[in-house]
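A single protein chain has been removed from this complex, and every other one stays in its place.
Think of it as A and B in the order they're written, each chain with its own count starting at 1.
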Amino acid sequence: MSRNLEFELNGKTCRRDVEPNTLLKDMLRLDLGMTGTKETCGEGICGACTVLVNGMPVRSCLVLAMQVGNHSVETIEGIGNAQNLHPLQQAFLEHGAFQCGWCTPGMIMTAKALLAANPDPSEAEIRDAIRGNLCRCTGYVKIVEAIQAAAATARGSNPLAQSQ
Amino acid sequence: MRGKVMETIAIGKNIQREEGIGKVTGSGKFAMDLEMPRMLWAKIKRSTRPHAKLVRVDTSKAKALAGVHAVIVDTDCPQTLFGFGCYDEPLLARTKVRYIGEPVVAVAAESEAIAEEACDLIEIEYDDLPAVFDVHEAFRSDPPTIIHEEQAGYRRVPIGPEQYNPEHPNAFGYYRIRSGDVTVGFEQADSVVESTYTNAMIAHAPMERHNSVSLWDGDGNVTVWSSSQAAYCLLNQISEALDLPHSKIRVIIPKYVGGGFGGKIEMKSEGLCAVLSKAAGHRPIKIEYTQEESLCWAGVQHPFEIKLKTGVKKDGAIVSCEMFVLVNGGAYAQHGFLVTRQASYGPLGSYRFPNFKLDNYVVYTNQPPGVAYRGFGNTQIHWALESHMDELAHAIGIDPVAIRLKNVLVEGEINTAGETQHSVAGEELIREITTAIGWGSDFVRKDGPWCRGRGLAIANKDSIAPSASTAFVKIHNDETVEIRHSAGNMGQGSSTTFIQLAAEALQVDPARVRTAQIDTWVTPYDQLSGSSRLTFAGGNAVLMACDDVKLQVFKLAAPVLEADAGDLELADMKVFVKGEPERFVRVKDLFRTPYFTGSFLPTGGELLGKATFYVSASKVDPETGKCGDDGLRRIFSFCTRAAQAVEVAVNIETGQVRLERIAIANDVGRAINPMSCEGQMHAALTMGLGGALYEELQLESGAIRNADLESYRFPTAKDAPPNAGVSTHIVEIPQPDGPFQAKGFCEATIAPTAPAIGNAIFDAIGVRMTHMPMTAERILAAIDAKNEAARAR
Partner (left out) sequence: MALPKFDYIAPRSLQEACAALEAHPDGGKLLAGGQSIVRMMKYRVIEPTCLIDLKSIPGLDYVRMDDWGLHIGALATHTQVLESQAVQREYPVLADAEREVSASAVRNWGTLVGNLCVGHAASDPAPALLALEARMSIIGPSGTRTVPLDQFFKGHLWTDLQAAEVVSEIQVPKPPRGCGMAYLAHTGRAAMETPLVSAAVVLVMERGRCVNARIALAGSAETAIRALGAEQALLGMSLDEATVAAAASAAQEDASPDSDVFGSAEYRRRLVGVYVRDAIKLAAQRAAV
């Protein structure tokens, strides 16, 4: 039996009818067609499904859609677009911080929450923050560089010049 | 890096990835993101027995379940066998099952949940047959069971020596190399070392699990959208499996593919789902492999057992080497016998072997089938060879660097297989990494229970030949360029590489060049995205197609400029007379309005360059594996080399290993996109490190016990060293016939990691690990064994 759900999605009110057994990830991907949020392991290990609820990273593959009622949800679609990229998205592009790109949305959302709480993180803090975002391609080197660069941009300084 | 030779506009630049915006914004559609009207979901009911006759398959309850639209078994499918040169595999199990996980029934339903429920309602009765998992047992002349009784009659593509051998009825592939006389060689050696190395079965674990949508429409055409790395391989396998001509099949691969690593080359369930589509009334059928299916039953990396016996002189020169390799192929051949062939040449791409003998068998077992995996057998071979090289060094008391420098191939040398070695960066790579790691310098060796050590390893990977790649390059009327090529970017950045090459060839801004989505109705034949071949084969095809389109441009511009086509140049989409840049016409102005409306070429047609790059291979003597003096001396397209040096710390109380520093070097011919090259080299920290220390599919009687990402472990961001501990070294030694002298290299990036770490562990604690992964528990057991042995003496 479906229930009425109202929540804030990327800054706008969203009302859906959902079944209780609908996962947040499936409401986003299947119901709302927002396929930017991905899924790999389906059990909360890999982080591909990470979105922000009330500004905090959560595993959308393990959260029932019902539970985000009256909360705010932020997905990769909401933080920037081709015409207006978020500094993290810009940094990931400039630093080649992705290869296949599947882990990228979850990684960026986690990094966004990190920088909101800690605008000047050390490398160790960055690696700890993204420890739950598995990447099979990059070895994390450029991901760390990109997050550092985005942090510097957000703080108004960017000493990490891009090498040509 | 060697010095630059010329100013370039795109080559050597860190151009941003073409698909970057789609990836960082999440707007790019991967195959798993695709949804079609009236789409149904497929699930596969898989065998729970490793080797058994199918006595009864009852699908009646599944068929009766509301929301189920089709349930098929083997008799509903064309009675074909497909494969990759050894045609042994049905779409669904025929009279028996050969591994736990083998597809037996396929269901199409209105939701994933209904399809799963339907599978639970299917009843299968098995009559167990003896099963064999151990490669030695399976290899026997009188094995406990014969897995493919009809193997002798299988259709095969001949690739070397006779593949079927009734003396080993479960072996389905064999390769041999003979050069010189190893027995004589051993007699000449000052020291002979024998060792055996093994590796676990591991998974590709791409972040985008295997998935596809298949449609068999009412006109009898099959269209497939797949997260695949090989459009035409897939097309061909669908053709063979469904007994349909190529002309009735269309394969589309989105521009966004979430990793492949070799695990997305062969057909997975695309063909099966096409049959379901037909059975379900011509509706699109989506299948998403579960994490378990993706790890275990979409193809795994072959476990190898490698025996080596090598004789060396006091000065470190290798005199003689004998190798015997047994590959656990799993229940179906897939890429197995090609891996066997390829891996056999692995040692010969690194070192000089005056006398060499190798026999390599791939054997059926009742385990999940092995397939192509990044490195194609070379990761396993170099794990053994490079660990063994250190053993040799220690046996004669010379430095591990010195023994490698003594034997490593040099530019232009003809190797043991008779191949001329081009673009050889053997010494350069070793010098880069040893300098970076500070080889020979002091370092703190002991830190509480942590003991540090350093190690190095080299590796190489040959890229297949013959190899063919076709490219189309279109210049649109807005002066943008479109590359049509069928080899997929699964993350390695090949489409951007093609863009950079075309931009350089046509002298345009790379931002004005794009690639088309792979669609076999639009993009022409390319062999596959694999074997590190895209930059070389695809890139050359793109350059040739650019040459072709330029000729077309010149032919059209010549009368306009009143010049000879042969006197024209193209840059910035201006066609101008050589030496007279003010005499030009813009390409877009060639699209003039004739008396028809529209901005088209006045005489019709389009600016569409087409070219096929083909690299041939020398004939190889099946008895020796060598090529002769045919003027070509080329068994493979090219060889790519790698070297890594590491510093590790080993905890002698827990067996844990911390990778603290790593220097990663690869020869790339020419770095088209240095940032992308570095990114590929960082794979040492994911797949290289993972395979070295953590990754293994744990089997018990053919069943995999750790089929999830918590227990199938690959590195997290905290398992890699801090960035300050990582150095990447791009070495450029021109590949003479590469596009701008570039070549591919992405597979060799992961092979040196495990042996370098193994060698560093030996340096730290004097323990030689012979099985990968070198888990903490195994290392601790080895430390215990060493201490026990010391006490006993």
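Going forward, a contact is a pair of C-beta atoms (placed from the backbone, for glycine too) under 8 Å apart; a residue touches a chain by one contact, two chains touch by 3 or more.
Values in this document were obtained by computation on a predicted structure and should not be read as measured data.
Colleague: Please identify which residue in A:Val63, A:Ile76, A:Cys100 or A:Leu115 touches the non-displayed chain.
Modeller: Selected residue, touching the omitted chain: A:Val63.
Colleague: Write down which of A:Leu9, A:Ala113, A:Ile126 or A:Ala150 is the residue touching the left-out chain.
Modeller: A:Ala113
Colleague: Would you mind spotting which of B:Ser60, B:Ser141, B:Ser711 or B:Asn787 touches the chain that isn't drawn?
Modeller: Hidden-chain contact among the options goes to B:Ser711.
Colleague: One chain isn't shown here. Among B:Ser111, B:Ser141, B:Ser599 or B:Ser701, which residue touches it?
Modeller: Touches the omitted chain: B:Ser111.
Colleague: Spell out, residue by residue, where the missing chain touches chain B.
Modeller: On the side of chain B, residues 111-113, 116, 290-291, 653-654, 656, 694, 698, 705-706, 710-711, 713, 715-719, 775-777, 780 touch the unshown chain.
Colleague: Determine and list the chain A residues touching the chain excluded from the picture.
Modeller: Residues 1, 3, 19-21, 23, 26, 42-45, 47, 50, 53, 56-59, 62-64, 66-67, 69-70, 110, 113, 128-129, 131-134 of chain A touch the chain absent from view.
One rule holds in what follows: only the chains that are shown with their structure count from here on.
Colleague: Going by the contact rule at the top, pick out the chain B residues touching chain A in the complex.
Modeller: For this pair, the touching residues of chain B are 13-14, 16-17, 19-30, 32-33, 35, 205-209, 256-259, 261, 290-291, 490-493, 675-676, 678-680, 682-687, 689, 708-710, 714-718, 720, 722-723, 726.
Colleague: Can you tell me which positions in chain A touch chain B when the two form their complex?
Modeller: Result: residues 29-30, 33-38, 40-43, 45-46, 48, 75-77, 80-82, 85, 88-89, 92-96, 98-105, 108, 123-124, 126-128, 130-145, 162-164 of chain A touch chain B.
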